[in-house]
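Only one protein chain is missing; all other protein chains are in place.
In order of appearance the chains are A, B and C, and numbering begins at 1 in each one.
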Amino acid sequence: MDTILFNLIWIIPLLTVLVCVPISANHGKLLKTIHATSATFVLFLVCFLVYRVYALSGAPVDENAAPLFLRFFTNIPWISLFNAHYIVGADALNILLLALTSFIVWAGVLVSWNIKGNQKVFFALIQLLATSVYGVYMSMDLVLFFVFYEMEALCMYLMIACYGSGRRDYGGKKLTLTLAFGSSMILATLFGLYFESGINSWSIVELSKVVLPMDFQMWAFPLMFMGFAVSSSLFPFHFWSPDGHSAAPTAVSMLAAGVMMKMGAYGCLRVAMFLMPEAAKIWLPYVVALLIFNVVLGPFIALRHKDLKYITAYSSISHLGLIFLGLAALTPVGLRGASLQMISHGFLTGLFFATIGMIYERTHTRDITEMGGIMRKMPFLGVGFVLAGFAGLGLPGFSGFIAESNIFIGAFQQESTLTRIVTILAILSVTTTAVYILQTANRMLHGPLPQKYESLTDGCFREKLVIVVLAACLLFIGLCPTWISEFLDQSIAPIFDNISRVGR
Amino acid sequence: MNLMNCLILAFILFGIGVWGLIRRRHLVGMLISIELMLNAANINFISFAYFTAHDSTAGAIFSIFVFAVTACEMAIALAIIVNMYRRHHSLDVDQLRELHD
Amino acid sequence: MINDVTLSYLIFILPLLSFVVNGLFLCRKSDKAAAAMGISANGIAAISAIILAVHYFTSGLAPQKAILFEHEFIPFGNFLANIGCLIDPLSIMMLVVVTFISFMVNIYSVGYMRGDRATGRFFALLSLFSFSMLGLVAATNLFQMFIFWELVGVSSYLLIGFWYHKPSAVSASKQAFILTRFADSFFLLGIVLVSYVVQSFDFATLNDLTLSSFKAETIDLGLLVVSKADALILGSVLIFTGGWGKSAMFPMHIWLPNAMEGPTPVSSIIHSATMVVAGVYLVARLFPFFAICGSTLTLIMIVGAFTMVFAAVIACTQKDIKRILAYSTLSQLGYMMFALGVCQVGQTIVTTGWTASTFHIFTHAFFKCSLFLIAGSLIHQVHTNDLDAMGGLRKKMPWTYWCTLISILAISGIPPFSGFFSKDEIILAAFQGHHYVVFGLALLTSGLTTFYMFRLFFLAFHGEPRHEGVKAGHVHEDFAMTLPIVILAIPALLSGIAGKSLFAAFFVPGKIHAPQLVKLAEASWIPFAAVAIAIIALALAWFFYASPKARIAKALDESNRSGIYKTVYHKFYFDEMYYAVVRQFVIGGVARVARFIEDYIVGTLVNFSVWFIHKLGDLVRVAQGGYLPFYLGTLIVGVLLWRFLGNLPL
Partner (left out) sequence: MFPGLSIPEMPLAFPLGGMDIAFYAVALVMIVTAVCTVAVKNILQSAVFLIFSFVGTAILYLLLNAEFAALAQVMVYIGGVVIFVVFTILLTSHLGEDSFSAKIPRLFAAFALAVAFVVVMIKCLLPIESLKEGAVASPENYAGLQQMAFRLLGYDQSGFIIPFEVVSILLLMTLIVSITVARRWIPDDYKKEEEEK
């Protein structure tokens, strides 16, 4: 029963799209209600499944899923021509990421209630995007994984190019082409994996049992890691993200920064590092050098920007840099910190972009120098933004702090010199993060209120709901980190076991 | 007169057609060159039919089909040319390149 | 069933509850309900803390440490980060001080914030602050301390910027948060480093270390490889840096005077009595750890002593009543800090400074809080911070006047007021630690303190009224505001006498793995010297600002002063220096370079690759140019190539 429900996660959005096909675009309200209902349903479904997976922890797993603690394991032959299977399963890591996705999708549907343009197509695209992201997180078969991974970039392009603002065509193209570039690297190494492994399988579970030849790993790992890192905007492949985010409509920014950018990091962890741990141990201590840009310079760049979305995009870049720092730590604490940061950053950036979108809807500008004092007119949105900011600068009580402390402590346990330097720099750069977040919040929310903003209104119930739920998630993780840490440890353990295997 | 001679003649005519097709910039001139090339092909049909074929009538019939197709092609091509001329007031292939992108 | 554990839970949960309820529900609804919630929650917490303290000190448990409760927060592999409540004399004392002062300030705020738009929010944030501060002082480990350390920072930020429509308040709040955050990043680094070496966050473990066991192993710190013992010393400096920023020691002091832009109750609780002593508290809490870490204590002493003199000098020239008090706070923090530092005597340790420092935390909290509340009261009446506009308030505000006198005598170290006892012990500790320069400076500063405090006192209360409102008789005392002032005057008067024996009996740092100086120098003349200096300073202040011949208008006019006076009046231009560094160097320099790298170097690389691909495309596009002769030519060439290169079946 749970297995069926689990598989429904990606099917429901797809079905929603199909259901909405015959409905005329004029029935906007009906369409939106259907989509919102479906998103809410998936949200509850995923939350229920999180509970189920949590309740099952410790119970014996399906032997086919052996090294990973995968629940709801499904294995159906799919394309017999090259042995692709439909394999899905849930462990702590991906069920939590699925939960994150469902929250962000739900919030994305709600915040784009008044989107301009063809609403029917827009909501259908959101659902398709949701399908693909759910698919990526669920699938344990590399072909399935890759298919969903590609589907997402296309939806993203359509949504940015058709519904965005500013240089939307440029931003959309930049985003999609860069992601496609990353995908090409991934695809190449996926084929390499398939043929080098010699077991005729695309299953992550099966492949993880094979020790791939070292010379293959040595070139395939960096290629695949960078391919995934493109979508997580690791320097030097981060350039798509500011332009893409600034051009995208609110919901797409939320999904892109909140969910899609995590897919890369998830891929790095679940595919690249899990399947090629020997090369990971050799390469990752050098990869951290790239993080100096992400983590240290990213906040400085945000400091010089005036466009809210650019600021948030660079903040995402620096926060995602921390994910990679956690991954490169190659310690259980670091990996857990990276996973926590994926989840935490998803919520916080979702909240960030949601409030920015709502503020933009009212002020029609994203330039912080033109704003000021709007806290008085819209205290709720202002508080939402400040909460997101506090979470972003790693304030205790919010999830960001939990993730960052795990990452820092985990990364410090990695004894390579370069990692140490980057860790120290990363710890010290929390100040810069505070500087730009406070500067933004102060310029935008505080100070005297310009005359033109006298008539602004605070968020409506729908917007307040989004803010409250996302902020509650941030606070929940931040205040009760114990269970989520222990929960995540279940799925980190097999990955770490693979990393620490010695010449098996 | 043998098959070889006829084929060589056909090739020479074909080559002349190629030459014309490449050197002409005038659309009609290019069509004329194409006519030459088709003619050469037709000569091949008839000469093979005459010298070697088991079913020589069929070879001749094919030449008839080629006539028909050529006529069709010319008719449409010339119609297009007339139309193009009306639109662009030019039949210079170097200038009529807007079709490519 | 009320026992210690329940009480300790109560102490934490009530302020939190008040924050949540006020913040979520009451803040828009009713100011009165919010105030009632804040006062009652903090009042019960204060009573609980006092009961807990009385029980702790009377039950015979006294100098021992106990953990009342502890919950697992984050497991970091080998070591845990817990949230708990540690009690020992130090934390009990802080619990009492924090809850009591919070209670007083909550009462005071009823009067002070009357008529403000967002009173509910104010009470919510005050409660958040008390909760965070309580969590800080009761921390069982470094990690918990850091968590609450950040939370007090953020409550301070929110409260300084409470009037967010005032640009000066907003920028002051930002400055305060960022500067402390800057220090905290080093603190965090120190925590990470120390926890990596020691494999624990617990104060118990950290305070029980000996460096010798870490001498053999080395640790790679990126640029240099050091032994773990050296890494621990570095870690102790880094941890101290956190306290350095939080306690606003020189040169990170500038945020504290600027933070006076916030509402006065906030200044009184956060920026004088409790939060800023967190840095001192941190060093006191980790004292055995610092004691083994060699010269870190010397650094602490130098920083503290310098700040003490530096701030006192500035305070003598200021005219903004709150800023004078802020600099006085800085100066007193310097006393506390160097008192901890003087415990290092060569290779040995003497613990009298520790006792003196904690004692001074205790007494200082009351009289400084009281002084700030008084300042708020004055500001509330005359609607300005400026001493120019005060004077002659003695008749109008008699209760306030007498309470002020008590507090000022206390801070000046005149017996039998509380400040005398603690300050005397600090000076004695400096003497016993053979740090004679610091000892001299401390004596000098005690004179300066008396001078500027009485300068404030005379200018505000004596002389002729210089304010229209005062002349017109609009000034009166507000009951809600005067009550806490009067209540606080009692401990300002008595806490010294009452606390002396208590502190002497129970306040000793834990077991220290360093040789202790056994033979202590006796110097019974020091109190007399200190009092004499204070009286001379008082007389000077009287002469300049209150004697019948004093030319107050001239004394208050800073325009025709010498260069040195102006430099001091402008706080040695530190604000401007900071502004220059942050504006020009960080935002204009580093950030601009970063943006340059991003926009031009990375951007150019990206554009170049795009250009390159375009050119590659153009190369292929030539073939698709719609150029018929080219197609045909290529066809022919293809046939020829096929003939020559391929296997033509002919």
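FYI, a residue touches a chain if its C-beta (ideal position, glycine included) is under 8 Å from a C-beta of that chain, and two chains touch if they have at least 3 such contacts.
Not measured: the values here are computed from a predicted model.
J.: Please identify which of the visible chains the hidden chain touches across the whole complex.
T.: Per the contact definition above, the missing chain touches B, C.
J.: Using the definition of touch stated at the top, determine which of C:Pro167, C:Pro251, C:Pro415 or C:Gly633 touches the missing chain.
T.: C:Gly633
J.: Which parts of chain B are in contact with the chain that was left out?
T.: 1-9, 11-20, 22-26, 28-29, 31-33, 35-36, 39, 42-43, 46-47, 49-53, 55-58, 60-61, 63-65, 67-72, 74-76, 78-83, 85-87, 90-92
J.: Could you please point out the chain C residues that touch the chain left off the display?
T.: Touch with the absent chain occurs at residues 629, 633, 636-637, 639-640, 643, 648, 650.
Criterion: only the chains that are shown with their structure count from here on.
J.: Based on which chains touch which, is the overall arrangement a line, ring, star, complete graph, or other?
T.: Shape = line; chains linked end to end, path left open.
J.: Going by CA means, which chain is nearest the middle of everything shown?
T.: Chain nearest the overall C-alpha centroid, as shown: A.
J.: I'd like the Å distance between the centres of chain A and chain B, where a centre is the mean of that chain's Cα atoms.
T.: 62
J.: How many angstrom lie between the CA centroids of chain B and chain C, rounded to a whole number?
T.: Distance between chain centres, rounded to whole Å: 94 Å.
J.: Which bits of chain A are touching chain C when the two form their complex?
T.: Per the touch definition, chain A meets chain C at residues 235-236, 238-239, 293, 297, 300-301, 303-305, 331-333, 373, 375-376, 390, 393, 395-397, 401-402, 405-406, 408-410, 412-413, 415, 417-418, 420-421, 423-424, 427-431, 434-435, 438-439, 442, 445-449, 481-482, 485-486.
J.: Contact residues on chain C for chain A in the complex?
T.: Against chain A, the touching part of chain C is residues 72-77, 81, 143, 146-148, 150-151, 154, 157, 161, 164-165, 167, 170-171, 173-174, 177-178, 181-182, 184-186, 188-189, 192-193, 195-196, 220-223, 586-587, 590-595, 597-598, 602-603, 605-606.
J.: Can you name the residues of chain C that touch chain B in the complex?
T.: 621, 624-629, 632-633, 636
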